[in-house]
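Only one protein chain is missing from this complex, and each of the others stays in its spot.
Order of writing sets the labels: A, B, C, D and E. Residues in every chain begin at 1.
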Amino acid sequence: MRILVVNVNTTQSMTDSIGRQASAVASPGTEIVALTPLFGADSCEGNYESYLAAIAVMETVRAYTEPFDAVIQAGYGEHGREGLQELLDVPVVDITDAAASTAMFLGHKYSVVTTLDRAVPLIEDRLELGGLDARCASVRASGLGVLELEEDPARAVAAIVDQAEQAVTQDKAEVIVLGCGGMAGLDAAVRERAGVPVVDGVAAAVTIAEGLVRQGLTTSKVRTYATPRPKKFKNWPPA
Amino acid sequence: MRILVVNVNTTQSMTDSIGRQASAVASPGTEIVALTPLFGADSCEGNYESYLAAIAVMETVRAYTEPFDAVIQAGYGEHGREGLQELLDVPVVDITDAAASTAMFLGHKYSVVTTLDRAVPLIEDRLELGGLDARCASVRASGLGVLELEEDPARAVAAIVDQAEQAVTQDKAEVIVLGCGGMAGLDAAVRERAGVPVVDGVAAAVTIAEGLVRQGLTTSKVRTYATPRPKKFKNWPPA
Amino acid sequence: MRILVVNVNTTQSMTDSIGRQASAVASPGTEIVALTPLFGADSCEGNYESYLAAIAVMETVRAYTEPFDAVIQAGYGEHGREGLQELLDVPVVDITDAAASTAMFLGHKYSVVTTLDRAVPLIEDRLELGGLDARCASVRASGLGVLELEEDPARAVAAIVDQAEQAVTQDKAEVIVLGCGGMAGLDAAVRERAGVPVVDGVAAAVTIAEGLVRQGLTTSKVRTYATPRPKKFKNWPPA
Amino acid sequence: MRILVVNVNTTQSMTDSIGRQASAVASPGTEIVALTPLFGADSCEGNYESYLAAIAVMETVRAYTEPFDAVIQAGYGEHGREGLQELLDVPVVDITDAAASTAMFLGHKYSVVTTLDRAVPLIEDRLELGGLDARCASVRASGLGVLELEEDPARAVAAIVDQAEQAVTQDKAEVIVLGCGGMAGLDAAVRERAGVPVVDGVAAAVTIAEGLVRQGLTTSKVRTYATPRPKKFKNWPPA
Amino acid sequence: MRILVVNVNTTQSMTDSIGRQASAVASPGTEIVALTPLFGADSCEGNYESYLAAIAVMETVRAYTEPFDAVIQAGYGEHGREGLQELLDVPVVDITDAAASTAMFLGHKYSVVTTLDRAVPLIEDRLELGGLDARCASVRASGLGVLELEEDPARAVAAIVDQAEQAVTQDKAEVIVLGCGGMAGLDAAVRERAGVPVVDGVAAAVTIAEGLVRQGLTTSKVRTYATPRPKKFKNWPPA
Partner (left out) sequence: MRILVVNVNTTQSMTDSIGRQASAVASPGTEIVALTPLFGADSCEGNYESYLAAIAVMETVRAYTEPFDAVIQAGYGEHGREGLQELLDVPVVDITDAAASTAMFLGHKYSVVTTLDRAVPLIEDRLELGGLDARCASVRASGLGVLELEEDPARAVAAIVDQAEQAVTQDKAEVIVLGCGGMAGLDAAVRERAGVPVVDGVAAAVTIAEGLVRQGLTTSKVRTYATPRPKKFKNWPPA
């Protein structure tokens, strides 16, 4: 089985990190292919970059010429999953949904710890649209930008643990979700210090995607995610 | 006051029609500038085109070099408004929100009549995100594609009226919203036959945008719609 | 176009202030007629006075003998709008709804700052009934009574700004709504100090009412706001 | 114990009928005093009459000079309960809330059968405000006006049973609530034919009011229902 | 009329206390029979004991051979009420629902003060399922275990009052519900010190059960609470 794991920003080192996290949890026989978008911003920290990433991820997957069995969109709280689902028959798993869905099996309420405060409403909106917000205790910001996570992982862990502890004591979270694709790989360190289960979306998405494939399940094509109708395009895709 | 009214598809005749509808309701002294996206699909009837339109509308507005006082995104139920709000200080009004908001002043519940069934969930999602769904009785599909509306307006009116009547009798709607930018100009004909107020999003958006400008109100920059942070872009914008 | 702006209390100076605020934002050609209820309390700060105001506003509008194009009910969070909508075909705009609806175009979440704590649940209830509460971050009390606003505007501004700042930092509001008709005219001063858009309901209602009239839209008469059935009245209206 | 049961319309025969229904279920030692409002409409079938009734019920209770232990507002889905709660320390029970609350002890979902279709949204709104709508399957109209119920009880029972059966089979209701004070006394006949528990709001309210009094419970005065602040009134109360 | 009041734990002194509280509020002519479950834990402070209590209460009621008119399940936030409703035609009143329903007649919002923090989510879940959570401001823990309540009532009152005061000032509760069957009898002391109405579930349930019986109302048998279908049981009931 081959699973495409698509980063939402154009920072190659982050794609590499996401790929490593995915491979670490993948079953024997699963090939992880980590892709960097063909165009876009070096990090997504708001709607403009996120909308750009949405279409970049779609075009990047369309440009991939080998067969594959599932796609993971590896940005937390980003736009675009619905478009991928229209374009593909194979399962599409967004790490936002994967992590929330996973967390709900482990505790009564979960909190998300993300990067900047400005990303919080985007994540809240995506969880609401995904129908996964009823058991979300809070979405909290660590105050670190996406690229800062990579620059200083120890500082990142400390900032995330700090918010995780507040989520547990004040918001009554019982599980913590790492709310950024760039946090892939920090889950073990956070879990050790926070004393509650910590879910990484990339790892969660890999096991869910594998499970869907093994069950022979594919994206429903009857309505919302029906294949796009034929269109005439102007100036698209870019040369 | 100058208001940009941006179509979401690349069909120029539809931009023209939207522009005429906007101009018809605009106050003396308001200049309507109708724009066609620089790239994209000739109609938006699903998530793929809609996400493409989202970024196309943003780039089109960014490429507009004259001053303006407000922007109207003239696609019903499409993605992207939040990105525009980040990029701009002036008010951004999406016709989805404008029409729903207007309908709520006229009746206890409203229904939206749109084009194809596959567009219904997109509209429902946008209304939910906008916090404007509590008084929405239903979103109904006329069964006509976007471009078919223009080809045969009489047939379009008949199909919309048919759904409007069902919305009133079965779903208990008291107001009808025309759920497609391409329906601009059909409101009078539908209103006459449906016996209830009929709201066109383009007209509604123009009066709302004018009102916001007259009150000196601008997009809040403290959190969700804060100006994007500086980024490095790869292969973007397209040549 | 003539718009009736009806105060909910019987304090004439407050009617005057509301009228000035309305006139300041009205378009050329719009005549604002500010009315004081024929009976009622000198301020509304609870359900008893508010219910009395509801029926007083209706009787005051019924007693107005000149033609008019729209009515604005200029009390924040008060009862009665639905009754006016039954009695009239022209649009009825309550400043509670107008301000909330306007705020939602400017930010992801808004907070209302009102007078006394006891008014908070009334406002919450009206926003819930109006279907406008989903994006309301909080309703906060400044601690000042309605008539105190007029007595010491500088103190009023300070108290409102204090709550506005807490709404932004603690409740994550991005826009502030002035939650009392008696705050009309304070918006500029609050906006300057709070650093976020500040919406005054009277101003918002005027632009919305004008917009509805220009679009030729009227109150739906098919169900909830159908004209009252003929009744026999006992001891009503009062001599 | 003395309980005031206040009709919302000025039709004395309906007050008498409500009083009989209340007395039939009252405990030994409970005195039921049925009151007709001092002013208002002969039936309430919409917001205008309902708002008038709200204030009329309050003034009627204020004018009652003997001591009493609880008040029942005997109109289904009408405005005004919150005002009574402000004015009084003793418990106030609205039959809308009493019936819904009672029905929820008897089945998973309940439906309300009321008079005219135009009353349905008022009832839905009151149930929503009362926090009692989550287990409401539907509010249905029998198509009969308030005064028609009294004129032809057999026809009323047939129309109510017809809607009750549809509520059970289509809306999955397990309990039926009689949604009009004027239906007091029809519960036995409807119950016999509908095959499910049928709740009459007047009877329910009497047992609830008695229970509150026996427990020594009174209306909370800390916030929403705090005693009204002193006001200056203009032209009120009417001579 | 005979009402069974069934404790959920096997501590006889707690059954006695619940029985006394029930008898104190019961009408003349009502016989209270307080039952201790045939099996189970000496206190319920989590899901395992609560599920065990659910089935123990059912078997205990099934084993009761005398006629009775209603059953009260006297555990706060415990499982099992729906099963009792299936087994019986007479009304079943859970003290969780009874107290919440009663509190809603007395104030705009109520809070529950219970024992341990771990019980809070169970109570929240039961209120949500019962459709009684919309007006719940908060569920707070006193930090005392169930059996500690009996050991030191003065300490219990102090801990409950402390949380009640925070509920009123911080969560905007207007009424307090005692969230444990073991708190029966503490309501007067808490009420005196908290300054708001305090509802004890056992007392509330008795008056509600009596009211249902007096109205001739029984559990609906059309769907959710239909009598169980015939089954073959293995190793059940226990010897």
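Operating definition for what follows: a contact is a pair of C-beta atoms (placed from the backbone, for glycine too) under 8 Å apart; a residue touches a chain by one contact, two chains touch by 3 or more.
Given the structure is predicted, the values throughout are model-derived calculations rather than measurements.
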Of A:52, A:74, A:93 or A:183, the residue in touch with the unshown chain: A:93
Candidates A:19, A:80, A:107 or A:121 - the one touching the absent chain: A:107
Residue numbers in subunit A that touch the chain omitted from display: 25, 27, 91-93, 97, 101-102, 104-109, 130-135, 168, 172, 174-175, 195-197, 199-200, 203-204, 207-208, 210-212, 214-215, 217-220, 222-225
Subunit E, residues in touch with the chain not shown (by the definition above): 10, 37-43, 45-52, 54-55, 58, 79-80, 82-83, 85-87, 117-118, 120-122, 125, 128-129, 145, 223-226, 228-229, 231-236, 238-239
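Everything below uses one rule, namely that only the chains that are shown with their structure count from here on.
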Steps needed, at minimum, to go from subunit B to subunit C via contacts: 1
Inter-chain centre distance, subunit B versus subunit D - centres from mean C-alpha coordinates, in Å: 44
Where subunit D and subunit E are represented by their mean Cα positions, the distance between them in whole Å: 27
Contacts with 2+ other chains: residues of subunit D: 120-121, 223-225
